[in-house]
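Have a look at the structure that comes next, please.
Only a single protein chain was left out; the remaining protein chains are all shown in position.
Moving on, here comes subunit A:
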Amino acid sequence: MKSLGNVRRSFAPWIDPKSVPYIRFENVTKKFGDFTAVDNLSLDIFEREFFSLLGPSGCGKTTLLRMLAGFENPTEGDIFLDGQSLKGVAPHNRPVNMMFQSYALFPHMSVEQNIAFGLKQAKMNKSEISDRVQQMLKLVKLEKFAKRKPHQLSGGQRQRVALARSVAKRPKLLLLDEPLGALDKKLREETQFELMDLQQELGLTFVIVTHDQDEAMTMSDRIAVMDAGVVKQIGTPAEVYEAPDSRYVADFIGSVNIFEGEVKQNADGLVKLDSPDGFSEIQAVEDHKFETGQKLFLAIRPEKMNLTRERPTDANAASGEVWEIAYMGDVTNYIVKLDGGKMVRASTINRKRAVENPIGYDEVIWVSFEPDGGTLLDR
């Protein structure tokens, strides 16, 4: 059986129509003066889900998170948490904790005191607090730094303190605002897996805001791709990558080639596009019903493109000149200028250390792809 993406998941409450969402945004609009940050948005998030809000800055993702925390109130619409409306519930009364982008560690308190802050507010007794603090310090591996002040810690350590503080109260829902934004690449990758483990271990629901698609792809059960206050697409990482439903999503997640054309013929589940982009004709698998004469876009990822010196037998092939080569180590990315003038991206995995007679600059080669390699889009 074929499944979308090279991944198998067992956790998918969103496909079960009987499952009840844990968080529900119902026609939520948020305006700041004339500016509409969130526009009539509806969204369901399920318990124990790792849910990402992904989009460029200013797309409304942080506003959405701040509305869940209670720092902003919807102008219209309502948000439900566990079936209860959050209307009029102050931040300190919500069973929700947030990890701030700036970490917002209290500079006058030690690591220990920072972690204990929320527990003290909850009026837990002293021995319970110190047990919990020890537990949290162990969880984030900062036992040795308990007495340090935030300014005596490295960026990565501060991030851990912020995390420990936000999960110390065992909230059922944790909100994370660009939690890894300030870390360097290597640390970020390590921390991604740690966050996933933590979420599994504590059985929490995570809603995370990020502009980094790799981060969202790695960690999330589902991703909501946002733009200008609306959700463009919600899906698993494989769905938004392999089956984007708009050019915006296709372009925002990963890199993509987009060909434009008119439907010439559609029969037997195969669409033939009349394409001016260097391919005389493009054949693609039809997963929606399209009309003859309709203008469509074919989105196809670089790694689904084949590069050959000989004319291939693939249905879709065009010749062009190698324009750029970027050797990344694990993959090599090519930009090929097709005879029609369009630049296309292709990439190959470098499975061998040494390659005989590799493709070089200015070489004329063939670019081709299979009919099921890309997605047909009408927007």
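Rule of thumb we're sticking to: contacts are C-beta pairs under 8 Å (C-beta built on N, C-alpha and C of every residue); 3 or more make two chains touch, one makes a residue touch a chain; residues count from 1.
In the analysis below, contacts and distances are computed from a predicted model.
Participant: Out of "ABC transporter permease subunit", "Uptake hydrogenase large subunit", "Glycine cleavage system H protein" or "succinate dehydrogenase", flag the one the UniProt entry gives for the chain missing from this complex.
Facilitator: The UniProt record for the chain left out of view names it "ABC transporter permease subunit".
Participant: Please pick, from A:151, A:185, A:289 or A:352, the residue that touches the omitted chain in the full complex.
Facilitator: A:151
Participant: Which is it among A:3, A:85, A:102 or A:154 that touches the chain not included here?
Facilitator: A:102
Participant: For the chain left off this view, which of A:30, A:132 or A:169 is in contact with it?
Facilitator: A:169
Participant: With respect to the chain omitted from the figure, which of A:71, A:193 or A:327 is a touching residue?
Facilitator: A:71
Participant: Could you please point out the subunit A residues that touch the chain left off the display?
Facilitator: So the residues of subunit A touching the missing chain come out as 69-71, 90-92, 96-98, 100-102, 104-108, 117-118, 121-122, 151, 165-166, 169.
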